[in-house]
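All protein chains but one are shown in place.
We call the chains A, B, C and D, going by the order they appear; numbering starts again at 1 in every chain.
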Amino acid sequence: MSLSVDIAHRLGSFDLNVAFEAPAGVTALFGRSGSGKTSVVNAVAGLMRPTSGRIALNGDVLFDAKTGPEQPPHRRHLGYVFQEARLFPHLSVRKNLAYGQRFARPGAERPDLKTIADLLDITPLLDRRPGTLSGGERQRVAIGRALLSAPRMLLMDEPLSALDAARKADILPYLEAVRDSAGIPILYVSHNMTEVARLATTVVIMDAGRVVKAGPAEEVLSDLDLVPMLGVRDAGALLQATVLRDHDDGMTELSIAGGTLFLPDMGLGPGSRTRVRIMAHDVILADHRPEGLSALNILHGRVIALRDGRGPGVIVRLDCGGDTLLARITRRSAQALDIAPGREVWAVVKSVSVARTDIGAG
Amino acid sequence: MSLSVDIAHRLGSFDLNVAFEAPAGVTALFGRSGSGKTSVVNAVAGLMRPTSGRIALNGDVLFDAKTGPEQPPHRRHLGYVFQEARLFPHLSVRKNLAYGQRFARPGAERPDLKTIADLLDITPLLDRRPGTLSGGERQRVAIGRALLSAPRMLLMDEPLSALDAARKADILPYLEAVRDSAGIPILYVSHNMTEVARLATTVVIMDAGRVVKAGPAEEVLSDLDLVPMLGVRDAGALLQATVLRDHDDGMTELSIAGGTLFLPDMGLGPGSRTRVRIMAHDVILADHRPEGLSALNILHGRVIALRDGRGPGVIVRLDCGGDTLLARITRRSAQALDIAPGREVWAVVKSVSVARTDIGAG
Amino acid sequence: MSGWLGPAEWQAVALSLKVAFWATLLSLPLGVLTALALARGRFPGRQVLNALVHLPLIMPPVVTGYLLLLTFGRRAPVGEWLAETFGLVLAFRWTGAVLAAGIMAFPLMVRAIRLAIEAVDPRLEQAAATLGAPRAWVFLTVTLPLMAPGLIAGAVLAFAKAMGEFGATITFVSNIPGETRTLPSAIYSFLQVPGGDGPALRLVAVSIFVSLLALALSELLAHRAAKRVAGR
Amino acid sequence: MSGWLGPAEWQAVALSLKVAFWATLLSLPLGVLTALALARGRFPGRQVLNALVHLPLIMPPVVTGYLLLLTFGRRAPVGEWLAETFGLVLAFRWTGAVLAAGIMAFPLMVRAIRLAIEAVDPRLEQAAATLGAPRAWVFLTVTLPLMAPGLIAGAVLAFAKAMGEFGATITFVSNIPGETRTLPSAIYSFLQVPGGDGPALRLVAVSIFVSLLALALSELLAHRAAKRVAGR
Partner (left out) sequence: GKAQEPVTVFAAASMKTALDEVAALWARDGNPPVRIAYAGSSLLARQIDQGAPADLFISANPDWMDWLQDAGMIRESSRRTLLTNALVLIAAPQTIAPGTTDGTVTAGYDIAAALGDGRLAVALVEAVPAGLYAKASLQALEQWDVLQPRLAETDNVRAALRLVASGEAPLGIVYRSDAIAEPAVRVLGTFPADSHPPILYPAALLPDAQAGAAPFLDFLSTPEAKAVFETQGFGTDPHP
């Protein structure tokens, strides 16, 4: 299961020239407004014909500028959640949802309309027309419609941007389940680093029509070079973790390369592997192992690199028993604690700061 | 400068019944998808006629179901940024931006098109048509169009949801400036607590067509009762602060009721008053004053209340010399530190965790 | 009311209704196809087709009728072929009146439908395609319902035109009572003789009444369709 | 080519162009207003207005022409009043031909414009209103440009119809050479006599040529307008 994209196209004065691989799992397209994310997704869906290049899904060539006719959109079987919902105004919500069902590939696992409607909290809307829905309701119906077409791959262009935190928290686990169980790859456009960090297995960073960096999420998101591009607020590291045991008080104990972590219960059994994201600004450094703090997670590590940010902050890259951890502290603190490459430090991570939506199965 | 809304309306099976006051500054309408936010804004703009009630802006009655004809939308002079951009497809971006300029109220301060276009980073798009813009570009043009009509009040329905962090960071300070200098009240719909916390002076929480809670932002956002509704991730406190001095290393020293805080330079002169938001999950509690930490801000306080959340977390409400602070810690930590009402604790706040976008002038 | 119009007049009314009905119904699918080709097609003969469709509007009806006669008459190649192959005779038959009325109404119908097609948001059709729907299905379930208001407008224009068509009809199929003597032919006959004004105006009134009934019906349908299309 | 048509025929061509041009131009604003009232209005007489607009399509052209004669003729009250008050004589003048052609083309024009108005997204008009634009300005700067494709379609239908209109015109203003002898009337005159088919067909060709020219022009304009409306 893998999508390979290598295309070039010109839109007015905008030059799109991207190549990346989207392996199984979620590939996040991340980039500022106007960087070409929607254009890439349109090309994959077959709604835009690039001037040159090639797009293939699991070896099935969707488009090749050299070898002639591309596959028409309806043969591609890609569930596209558009940036604007694009619901069919003349059909009820129910019929909108069901629209793609009849064209599901034979043999594909077909999700159930009722299940999806409940998940998306749109069951009370089923008999309404799209014209009367609120912005977020529309977006949820659009997500449901794409899911129900039983696609080979999901293309999601900022699907959750119109949704409140509670709704997001309901939908994200389902997307994770789609990613993991159904083996359907997802191409996911988002500005929201929390979403990206949670879902993405692969991250493609775009800028001005070019791919700036692409690779496994852990690698890309903890790349210090990308901090200015991702935004300092969104810098952080993804760590592979294994569940050790679940405690009675609702905490789960995880083992990572550099020690153990306590996180709120994730409902995973012991032995499961998972990913946790630790934001750089959620890490406090100490020159000794601190005691008597409410923070449960204290990791020992060694400073690898420092990078000055804009303003009075620095980003510190730590090696914690093999894992990379980022910490964002003030220059003043860095001086006070004498932070320099090679220095041994303790990283204080509030367990709850590794929030529910930042925990994703990997 | 104040908007007063008290309306009732029925949309199919949805019952809207809201009353609130939006004083000068930014009033955030916050609520889950489908709670009626857009409907309220539409009523204020004159695009929906409520069945009953009254809407007035500074004593100027915009609508009164009892006393006859309402003011038509174009006389209300409210700059509305719609949830969907609604640009005029046949006009260039420049003409879209300039559309409202000719109708600006005489005497109103008229922002300059070039300035606004630069601010929104849309100057290169001025001669394009909306059909070729990306989602985020469209949204920025819509914001510019509303700002340039020199409105008496701004109505913004999730204006920044399609924008990346960097773009948001550019636009938010300008909205603050509008709020503070021009004295234009803003009614601001958003799901994003960071935006709300930064901008809002007043917060109106809606649910299922009703106002659940309305009042000054500090009060509403640190209301423990609302934690389940706002989402645990978004719990936090707003503190009034006064700038003491700016340090050479780019830090600003602020005085709050409970002590001093160090924050990245805010470009405000000594003596200015401002607001800082401290998220509950960014606060670590300690049973003694910790030393040797990279965190610069350590406040002394007393536990007022504890509230159990879903899962293994508790929210602790502290009194820090008169200010309220929220801290979110695990139940395990609470037991370890013996947290109970009356207990004296130290709250560790990473200065940088009070991020740039969480600092707003108050 | 049966005393108000003679049996011959009632016959003309019934015939006109039959002709207008079939002319509208039969030309609808062709009108949709043509409008689709004109609105969306990118083939070389597009402008020629467009011109052809408009011809009946531009040419005097008599000329159109005469051309029909030269094409579909008994002695004309196409007419002969139709008669031999399908047993379909058009000249001097009510079927020919249907053809004449349909052709005269065609430009009006196509224009309305074409406008409606052009107003359909292609992004919705794209959305349907990404859901796996083949082009024909997209057309049937998305494009067609969304252009319903234009379809209705086109149909009612065509019906009204077919009810009123005279020149091409009488030229092509003559004026045979019970077969091709439509309402307008009857009206024309009355107007030719001194004193015929009264009966002529009575028939005009019937014609107006019938057409307005169709109009009112179409408004109702169009209103519903517009509501659907707006998604409410 | 001047040898191909005689001076009298050229005169008819010129007159038809003049009549069709003015008929189209003058009925456009009224057509827009009427379409607007029908598409958006919520007044009691709406259905009556709708019926009225469609009448010329329903009634035999001769009847329409005759009614015009009875209303605007020299002996008719309205005609007399117009002549006395404004010095405007319509009956048997080319101005009357403009009126007849305009009225006959009106339903086609209104239908096209109305369809276009109904396709305009009211949310854009709302957006304009919130920016302070009064209704008339919104109409001029948002509604009107967005319905341009329909406007063009309406105008070209009206022009083609006006070029081809015969029945109402000859009835209302007769067939006076140089004054009211339009192309279709000239064609009619030729078609009434044996041996006139040749000249008649030549005139038909001219009529088709002119109308197709207008059609091609309108396609170009409509294409541009459609691109604008799509925002590209």
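As a convention for this text, a residue touches a chain if its C-beta (ideal position, glycine included) is under 8 Å from a C-beta of that chain, and two chains touch if they have at least 3 such contacts.
Just so it is clear, the structure is predicted and the values come from calculations on it, not from any experiment.
Peer 1: Which of D:G41, D:P77 or D:P177 sits in contact with the chain that's absent?
Peer 2: D:P177
Peer 1: Looking at the full complex, which residue from D:W22, D:Y66 or D:F106 touches the chain that isn't shown here?
Peer 2: D:Y66
Peer 1: Which positions on chain C touch the chain that was left off?
Peer 2: 62, 66, 69-70, 73-75, 91-92, 166-167, 170-171, 174-176, 185, 188-194, 196
Peer 1: For chain D, enumerate the residues touching the unshown chain of the complex.
Peer 2: 62, 66, 69-70, 73-76, 91-92, 170-171, 174-181, 188-196
One rule holds in what follows: only the chains that are shown with their structure count from here on.
Peer 1: Are the chains other than chain A still all joined, and if not, how do they split up?
Peer 2: Contact components excluding chain A, positions unchanged: one piece.
Peer 1: What are the mutual neighbours of chain A and chain C in this structure?
Peer 2: Joint contacts: the list comes back empty.
Peer 1: Tell me which chain's centre, taken as the mean of its C-alpha atoms, is farthest from chain A.
Peer 2: D
Peer 1: Counting in whole Å, what is the centre-to-centre distance of chain A and chain B, each centre being its mean C-alpha position?
Peer 2: 26
Peer 1: At what distance in angstrom does the C-alpha mean of chain D lie from that of chain B?
Peer 2: So the centroids are 57 Å from each other.
Peer 1: Which residues of chain B are in contact with two or more other chains?
Peer 2: Expected reply: 84, 132.
Peer 1: Hey, what residues on chain C touch two or more of the other chains?
Peer 2: In chain C, no residue touches two or more other chains.
Peer 1: Quick one: do these chains touch in a line, a ring, a star, all-to-all (complete), or other?
Peer 2: Its topology is that of a ring.
Peer 1: Could you please specify the touching residues of chain B with respect to chain D in the complex?
Peer 2: My answer: residues 45-47, 72-74, 76-80, 82, 84, 86-90, 99-100, 102-104, 129-132, 145-146, 149, 155.
Peer 1: Provide the residue numbers of chain C that touch chain D in the complex, in ascending order.
Peer 2: Going by the criterion above, the answer is residues 47, 50-51, 54-55, 57-63, 107-108, 111-112, 114-116, 118-119, 149-150, 153, 157, 160-161, 163-164, 166-167, 184, 187-188, 191, 200-201, 204, 207-208, 211-212, 215-216, 219, 226.
Peer 1: Could you list, by residue number, the parts of chain D that touch chain B in their complex?
Peer 2: Within the complex, chain D touches chain B at residues 123-124, 126-135, 138, 141-142, 145-146, 148, 228-232.
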